[in-house]
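A quick write-up on the structure given underneath.
Only a single protein chain was left out; the remaining protein chains are all shown in position.
This part shows chain A:
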């Protein structure tokens, strides 16, 4: 430990304030190694003039600052500075990396900060700041010798990729082809599937209790998928009130969103309808899961739907999910008692506990409202256009 402090003091005196620990740990306290050097401590203080070819000596490297007259060495980094604005190419970066801050003409550490303060980075728009500069990690700038990895890279052209596979020379081409294609497939070309029910619940409300589901299944790769969606509801002992299924081709159009197109079929009792469907699904800023679609029925009616939910983690496993679903229509569709404009809305708030990520029971409340003309249709038939339900269910996927 004494040696460490001795080294620290020595190097500090050489204005190597920040780099000192990194320096000190390199040699004086390395019991583990038999190294080709006669004496360690003297080497660290030896002036440069006595060692014209220090790069061949393993111990000389980290003692570089002591060997360089500051004024001379100080010129080098300054010459490199004009290279900084264009730093996107490798050559300039390496010069930057090779910058010897310790060699700058400065009497002590405060001056060093001063030098940095003088730098106006606003003049360097394209600059990528190397961490060594940010952190003043001098151990990374141990050499002013332009050799090996300190040298800038040239700009020779890249060769064209070969057209053959080298292993085909050593193994039967058929065997290689087979293993190559399976290796390719196993490196990003796999297909997956998932069946997920966000809602699968019992609904307790005025009148006969009911049930509701909203789920989705998909099969495919990262970009192209076959997606099936289904939602619907019903009342116990009265049967299904509404049920629909969508079969969509889904394509990733960005990091977060999929574009989807296909067909939707409604199994409304006595009034089955088929729609062409086009929509999107994805993750919006602030972690909102959103989904939207336009539906054109075989009778020429245009409908739309927007859905969104947000998973608010209360703890790692307790999640509150506010959810909104809006159904819209471009025209009155008396056959399905749907009015133009916003026809219905559902606001839900469900609290689930993730026993596992795959299986999460929940309780919650759901408020459904028919609006506008749709509400009038409902009232005309003696129905209450709004309904509040207490719900209990399971969110699950497999």
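FYI, contacts are C-beta pairs under 8 Å (C-beta built on N, C-alpha and C of every residue); 3 or more make two chains touch, one makes a residue touch a chain; residues count from 1.
Assume contacts and distances are computed from a predicted model.
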| item | value |
| --- | --- |
| Listed names "ABC transporter substrate-binding protein", "Copper resistance system multicopper oxidase", "NADH:ubiquinone oxidoreductase, membrane subunit M" or "PQQ-dependent dehydrogenase, methanol/ethanol family", matching UniProt entry of the absent chain | "Copper resistance system multicopper oxidase" |
| Residue among A:239, A:270, A:285 or A:382 that touches the chain left out of view | A:285 |
| Given A:180, A:205, A:265 or A:387, the one touching the chain that is not displayed | A:180 |
| Residues belonging to chain A that touch the chain removed from view | 5, 8-9, 12, 17-18, 20-22, 25-27, 29-35, 55-56, 58, 61-62, 89-91, 93-94, 97-98, 108-110, 112-113, 116-117, 119-122, 125, 128-132, 134-137, 139-143, 145-163, 165-167, 170-172, 175-176, 178-190, 192, 194, 222-223, 252-256, 283, 285-287, 312-317, 357, 397 |
